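With one protein chain removed, the remaining protein chains of the complex are shown where they sit.
Moving on to chain A:
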Amino acid sequence: MATKKLRRAQLSQEMCERLSRYQITTCQDFLCLSLLELMKVTGQSYYEVQKLLCKVSRACAPKMQTAYEMKLRKSVNPSSAFLSTTLHSLDRVLHGGVPCGSLTEITSPPGCGKTQFCIMLSVLATLPVSMGGLDGAVIYIDTESAFSAERLIEIAANSFPTYFDSDEKLLCMTRSIHLYRELTCCSVLKRIMSLEEEIILKKVKLIIIDSVASVVRKEFDTKLQGNLAERSNFLTRGASVLKYLAEEFSIPVILTNQITTSLSSGPGIRADLVSPADDLSLSE
């Protein structure tokens, strides 16, 4: 919305040409200027400029919905609101399972089972809706090279022996899990940016990033000057794109995180990244 060109905001042709002489071509450029600057640039009076501002704002402002409409929309298909994890007590605590349309963060010390949990969720997402799955593909972004395809087949065959009764079905399931190995922050971010088209193309219903913490901790040493700002920059950018994808396509997005010790007087264990991305947190 921010990069919407001014000519699609229903400004007149000559106004758009005049503004482009000052390098103002998108709604974002227009709205970042103050009123006096706008008067100078457009050559209009104060009231005219205010009217123009309203026009441009209308072109990029979000649509209004009431909370009631949102509730109605959700209650229309309740089963698609959660991905059940098949662990009954966990599902109960989460009010149904991993929620669709928001980010979920899984945190634990090493060896507790984060990657195993992610692999199991990938299997669950490929199951048909009647069995509690999402009947779709999975995008798995692996930064630690911890994903094991053999383990995936083992979990699938043993958890659902009646469904995966033939090799054919197992292969079909593995074909719908798309694995990407990314080893740097930059490539992770690029991959996240390119996900929108993949989701539509491959009918993806679950995104897993395992793990955000390992790439970030490899590259950003918080003791160095300036790295903290860059690190949070990277995290917030990734987080906002992932949030947009989760909401737009109503799919769950799962991130895994690591635990570090915070040297303070309180309890010693705390999740490392104070990232603004998490809506829910499961501490294992």
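Please note the rule applied: contacts are C-beta pairs under 8 Å (C-beta built on N, C-alpha and C of every residue); 3 or more make two chains touch, one makes a residue touch a chain; residues count from 1.
Everything that follows uses one rule, which is that contacts and distances are computed from a predicted model.
Undergrad: Between "Snurportin-1", "DNA repair protein RAD51 homolog 3", "Phospholipid:diacylglycerol acyltransferase" or "PIGU protein", choose the name on the UniProt record of the chain that's been left out.
TA: "DNA repair protein RAD51 homolog 3"
Undergrad: Among A:Ala61, A:Leu171 or A:Cys186, which residue is in contact with the omitted chain in the full complex?
TA: A:Ala61
Undergrad: Decide which residue listed in A:Met70, A:Ala149 or A:Ile200 touches the omitted chain of the complex.
TA: With A:Met70, A:Ala149 or A:Ile200 as choices, the missing chain is touched by A:Met70.
Undergrad: Check the options A:Ser34, A:Ser130 or A:Ser166 and report the residue that touches the missing chain.
TA: Residue touching the chain left out of view: A:Ser34.
Undergrad: Can you list, in ascending order, the chain A residues touching the missing chain?
TA: Contact residues on chain A toward the absent chain are 1-2, 27-28, 31-32, 34, 39-40, 43-48, 53-54, 56-68, 70-71, 74, 87, 93-95, 102, 113, 228, 232-233, 236-237, 240, 243-244, 246-247, 266-267, 274-276, 278-281, 283-284.
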